[in-house]
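A single protein chain has been omitted; all remaining protein chains appear in their positions.
Chain lettering (A, B and C) follows the sequence in which the chains are written, and residue indices restart at 1 in each chain.
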């Protein structure tokens, strides 16, 4: 019964400090991230841009495979918080900040590279890919002047 | 906040080959089982006898604490099956049989001490407490003539 | 009270090891149902997401699935009753629609059983019972159904061959169902010489785990008219019942009284009887489950199930075709998706769109969906 069982594509397991999702149709996101690009997807049918990237457009049936687009330029910090306690597997990262960056058409959820009293909602940020230990990959938001 | 935290009564964890429930209001079942008695509970309000034992009568409000009664004498084997595969933690018991014993007023679910083609539904059984390794306790049904 | 129809149905292929996330899996059925009904996502006024949570890493899957299908800001929630979760979703959606809260709802069932490791599956299997009073003895689903198989065979003098005949029938139709996980023929001999799993059940008496999703769109009579739906399938009768989990609290080991009660409610509400059913999907997680269903649904007298299958009366051209899509035995049993898949089959049959599996001109169909070892049961009667 198992003879045609495909090899599992587990690339997504390497996303972030600790992964919880192994299989997804947008695994190519990981290759792009490794190449230094933070990418969302764009529907070839209606042109909507999606972040997080998705394999399917909820509005278009049979529009064909999603296209990739790169997150570029400056966004605005929407909000953030600094964690003093962490869930299992993230303790060594403490303290760290999670945040939302707003690019107008779309937003991203992720880590903030620097934080402190001077960092406020509205502050300009850029988004960059980062390499983590053990071949893991992620992205982070960098506040203006902290590059 | 935790200063009045009671010590946990984890007696029930020792029931069966592998335990899944640690805390219950009918933990005294374990002490009785260790003393060689398989017991159910009886409602002091309406007289109903319950197996498995329960701390509360669904029909009587405020009837007071349940009383214990001992499972004694002969029941009838209602049905059983012999496992050839087992869930995690039970592999070393294979093959083994799970069964229902019918005592008329109440029934018990548990292991059957002996099985084979001659054991059929309707066969008389008795119920006895058994000691397992590592201080664990259980009970089993013994078909007539197999004591 | 207004009537409720099923106006769109969808199902993913049922497979081993789906190569995507649970939301991508759920989307496959969602998209097919939306296309089937010709709706846009704004038409869906509420969704119910149905599965068994122990196979997911994702907490509260309703949220991520509603998000992925674009079903915000409409309300959504998660509904579970083990293997009959998605027909429980149908029951709740029926209530909310007739109760006036919504006029069009999506019931989305899914299970990605491959999301967790084999070791995790083995561990969860041990907890699929009353964890206080049953699990410590080392229980698992095939063993429970085997207890009913022994009870049934003993009571009615039936044979293991009679059970095997049910698997042979399932395989006959599984071969022509493109969405089934098991598509090969199975002979009586193969069944009889197969390895035992839990006596008297052997390998071919058991359905396979699978990953899959199903989607059903329900609408009020007014909405059906407004949308101009050409072939609505009406929910004529709904029945539901529960039994104690612990087998020590059951009275019978050769049938499920929950199924009898659910059927009686559904027949009564629909104003029909077993003789009026033209095509049925019954819950055949194990061959014995279909055998018991024959009697619990009134298709056979007590003890008459073996004769029914021996005479091939439950084949496509028989007097009461049952599981002519291959059943769970061939399709696979992705827990949360199963009931929705059964309903989809009956909807396609009643519309005359079942292709190679089509029964001749059915007017009334039935779905029988059981959760746990006869712990929960839902029966639905549907008509054109």
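The rule is simple: contacts are C-beta pairs under 8 Å (C-beta built on N, C-alpha and C of every residue); 3 or more make two chains touch, one makes a residue touch a chain.
None of these values were measured; they are calculated from a predicted model.
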item: Chain not shown, its touching partners among those shown; value: A, B, C
item: Listed residues C:245, C:337, C:350 or C:382, member touching the removed chain; value: C:245
item: From B:20, B:80 or B:109, residue that would touch the chain that is not displayed; value: B:20
item: Selected residue (touches chain absent from view) among C:26, C:39 or C:97; value: C:97
item: Which of C:32, C:103, C:130 or C:205 contacts the chain that the document leaves out; value: C:130
item: Residues of chain C in contact with the chain not shown; value: 1, 21, 46, 52-54, 57-60, 62-64, 66-67, 71-82, 88, 91-92, 94-101, 124, 127-128, 130-132, 238, 240-246, 249, 257-258, 261-262, 371-372, 375-376
item: Contact footprint on chain A, counting only the chain that is left out; value: 12, 15-21, 24, 51-52, 78-90, 93, 96, 98-100, 106-111, 120-122, 138
item: Residues in chain B touching the chain absent from view; value: 1-2, 5-6, 8-9, 20-21, 23-25, 54-56, 58-59, 61
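Note that only the chains that are shown with their structure count from here on.
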item: Between chain A and chain C, centroid-to-centroid distance (C-alpha), Å; value: 38
item: Inter-chain centre distance, chain B versus chain C - centres from mean C-alpha coordinates, in Å; value: 33
item: CA centroid of chain A to CA centroid of chain B, Å; value: 52
item: Multi-partner residues of chain B (each touching 2 or more other chains); value: none
item: Shared-contact residues (touching 2 or more other chains) in chain C; value: none
